[in-house]
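The complex appears here without one of its protein chains, the remainder shown in place.
Naming follows writing order (A and B), and every chain is counted from residue 1.
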Amino acid sequence: MLKRLLALALAGALALSMVACGTPAAPAPEGGESEGPKTTFKYSELSEVPTLDPQLANSVPSNTAILHIQEPLVRMYNGVLEPGAAESWEISEDGLTYTFHLRDMTWSDGQPVTAGDFEYGIKRLVDPNTASPYGWFACYIKNGSPCNSGELPLEELGVKAIDDKTLEITLEYVADYFLQVVSNACYVATRQDLVEQYGQDFAATAEKNAYTGPFVVKEVKTGDRLILAKNPNYWNADQTKLEEVEIIVVANANTAVDMYNAGDLDYVQVPSDLKDLYADQISEFFDGSNDFLRVKQDDPNVPTHNKDLRLAINYAINRAEFITLTSNDVYAANPRYVLPQVAGVNKTYGEEYPYEAYPVNGDADKAKEHLDAALAALGCAASDITIELLTTDTESSKKQAEVLQQQIQSVLGINITIKQVPYKDRLKMESERDFELVFTGWAPDYSDPYTYLELQIADAYYNYGGYNLDFDGNVIENEFDKYMEFAATTSDKQARMDALFAAEKQMLEDGAVVPLLLRRVLYMKNENLEGLALYFLGARIDFTRAYWAE
Amino acid sequence: MSEQVISKEKFAVVGKSKENMESISRPTLTFWQEAWRRIKKNKVAFFSLMLIALYVLLAIFAPMVSQYGHAEISVEFRNAGPSAAHWLGCDHLGRDIWTRIWMGARVSLTIGLAAAVINLCIGALIGGISGYYGGKLDMFIMRLIDVLYGIPSLIITILVMVALNKTGMITLIIAMVIVGWIGVARMARGQVLQLKEQDFVAAAKVMGVPDFQIIVKHLLPNLIGYFITSMTMAIPGAIFQEAFLSYIGLGITPPDCSWGVIAKEGIAMMRVAPHEVIVPAFFICTTMLAFNLLGDGLRDAFDPKLRGTE
Partner (left out) sequence: MAKYILKRIVISLATLLVLITAVFFLVRLMPGDPFASEKMPPDVKANLEAYYGLDKPLIVQYFTYMGQLLKGNMGYSMVYSNKTVNDIIAATFPYSADLGIRALTFAVCFGISLGIVAALRRGKPLDYGCILIAIVGTSVPDFIMGSLLQYFFGVQMKLLPVAQYTTWKHTILPSIAVGFYSLASISRYMRTSMLEVISQDYIKTAKSKGISNFRITWKHQIRNAIMPVVTMMGPLVASVLTGTFVIEAMFVVPGMGKYYVESISTYDYTIVLGITVFYGAFLVICNTVVDILYGFIDPRIKIAK
């Protein structure tokens, strides 16, 4: 008994002494929950906004945030282009010259916004000294690529401020989607004086930048959150109903859902595994990501250089079952290559050109037919073939790889091995063409089939699989490239779209890729929050016009 | 009241013998015999040992006799709970958890034990030498440890993988050992620093026992309690480290699995299909419990200070 008392006393003494010397002041808690009509909006992002510098941004979170604090020439809202900083614009007959007429508007510090600010922003994007990871996004502009690589001086770039209110951009080639290009974050006006004053610290904190958009940055809390406040100087300030927006970094998707349920968030993305728990509150939208396998085709040592083997793999996969197992039916099986939601001539491309290259439930008989043809050509047995599937080291990638492995192996009897590496390693190996099969994806830069199809042009940098290349890396004479060439030069919109569709059909008949899925995002939002726009291009979540219903 | 008389014939002079004078009356037991004898007496420890043996046997044989493959997926049984067909239910891809658990046990038990034992041997030796010799050598080894400890272990493991240019259990164990021995070495060194000032070390020195023998035969056995404690704690650490390393493509490759991987997959499904995390957690925890209780028994069994005291 005495011993026990002693032990307890000791424990107490120790605890006291530790408390006495420990626990410094916690970082000051912040929690300004004000009463009254709600004008704040809080939501979570899985990853931190890497930068608010428009020309250095190359991620969806950055693009989203910047499009709320800066006004692009043309603003995309829910897929519709509207006048932004440019009140109006003209396109020349040949489709190569765009003239933008700017409205009267000011920066958040009161200075007028001029065409020169836009010219500076675009030139800064291209300037090799800026080292923008999105520098290539100016390739549509005349001399964009040579200026970006430093071969030509910046003065040669096809961007010119005619006067304070007029900006003229000359294109390198006809690009109907160029207005969508300028609606991106990296094309916004940028203040030369601030960039020169702050150097690389430009846009690092709220004070080190000026704003033209519906919101201004109130505070950047590293690793924690980004706080935006309404910009009273915005040209269309009446439209902005929210006074304050918090974008909180919540890396753990389940935690985010818990926070939403606890009332800490007004909008949250829901992981597919939790779909059934919140079935009645969930809505969804396609975020534009299109996942597929690239296939190595120009290497004699990799059996997938055989077209029949590629087709056998394509027919062996049961995409519907794959989607059920890996995403709880959240994602959509994709039996074709191009995202069907992108714009066609009048409606969406998918509506105008419906197509199912491979049945979503797979076709084991056809797969075996192609396999037999492939084995005859390769001169080996199915069990002699081993193909490595390269993928990223996340939980979902692993699941997807495991299902593909099982499906292909059980139908075809060939061996699939899985190699998981960190995301950046996968990207590196992919771009160095060091893979056999790689699980990859592509999000569109603009709403047009071309953004996907251009990846497969034989001599394109992104043709990592080596479609239409021979074993020495030379281009093989082919139909696909001809269709693409026609599409890039014609001014007949219908003929162009027909050619793009023919190109897509051609590459799928050649088994150039293994299309898999289109990502859908599940989300929940507070039922009183209205006017939130969710779209697969630009700012994926657009709260410029969001408001709270009474 | 009669007096008992012991007759003289019952006594005999056996005479003096040199051997008998020095002999020890208890049967001489080797270290291991003695330990085994004491383990058998300790019911809790013995039961733990049997449980571990059972798991090992199941790991070897259960997958062989199972009617399902550990990689066999099925849409129908996705997240299915335990049933007659699938004793422990199915996972998120409809794979039989019973089969996967024992496939995983092969990997986890091997890696957990191997990494813990190798770490212990290397760490104890280096720590012992460092603590015993002290001075400049000690300073050097301890600073080397500081440097190794300061390099993010993730970098080291990735480099090991690159250097060996292959994945698999051996690579995994090497990667875990390269940084794993450090903790044991620090601990051993701290203890040896204390112990070497004690009289029995002085006695051994006086009698001319070589330094190395003093470290291995006299100092380290005195630390057996710490070593067993740290080893029993290192095993679960190793199991989960393996799960983590498997994720960065260093460990076993899918569809093969380990307990750590199964638990990690299961935790994502906790709210929807709790059995997917409860089952691996149960096996990990009972294994750990068994190792810990066995460790406690072993501590008593091996400790030279407790030898012969009953």
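Quick note on the criterion: a contact is a pair of C-beta atoms (placed from the backbone, for glycine too) under 8 Å apart; a residue touches a chain by one contact, two chains touch by 3 or more.
Quantities reported herein were computed from a predicted structural model and do not represent experimental measurements.
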Query raised in the report: For the full complex, which residue in A:Ala251, A:Ile476 or A:Ala549 touches the chain that was left out?
Result: A:Ala251
Query raised in the report: If the hidden chain were put back, which of B:Ile158, B:Leu219, B:Leu245 or B:Val279 would touch it?
Result: B:Ile158
Query raised in the report: Looking at the whole complex, which of A:Thr97, A:Ser145 or A:Ser396 touches the chain that is not displayed?
Result: A:Ser145
Report summary line: Of the candidates A:Asp201, A:Asp276, A:Asp492 or A:Glu530, the residue in contact with the absent chain is A:Asp201
Query - Residue among B:Cys121, B:Ile170 or B:Cys285 touching the omitted chain - result: B:Cys285
Query raised in the report: Tell me, which residues in chain B touch the chain that this view leaves out?
Result: 134-136, 138-139, 142-143, 146-147, 149-152, 154-156, 158-159, 162, 183, 186-187, 190-191, 193-194, 197, 225-226, 229-230, 233, 236-237, 240, 248, 263-264, 267, 270-271, 277, 281, 284-285, 287-289, 292-293, 296, 299, 305-306
Report summary line: Logged for chain A, residues touching the omitted partner chain are 2-4, 6-11, 14-15, 18-19, 22-24, 26-27, 29-31, 48, 50-53, 56, 58, 128-136, 145, 148-150, 200-204, 221-225, 248-252, 254-255, 258-259, 261-262, 264, 393, 422-425, 427-428, 431, 440-443, 445, 461
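The rule is short, and it goes like this: only the chains that are shown with their structure count from here on.
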**Report entry** Residues of chain B touching chain A in the complex
**Finding:** 71-73, 75, 78, 92-94, 247-249, 253-255, 264-265, 268-269, 271-272
Query raised in the report: Contact residues on chain A for chain B in the complex?
Result: 254, 271, 273-274, 276-277, 321, 324-325, 393-395, 398-399, 401-403, 405-406, 417-422
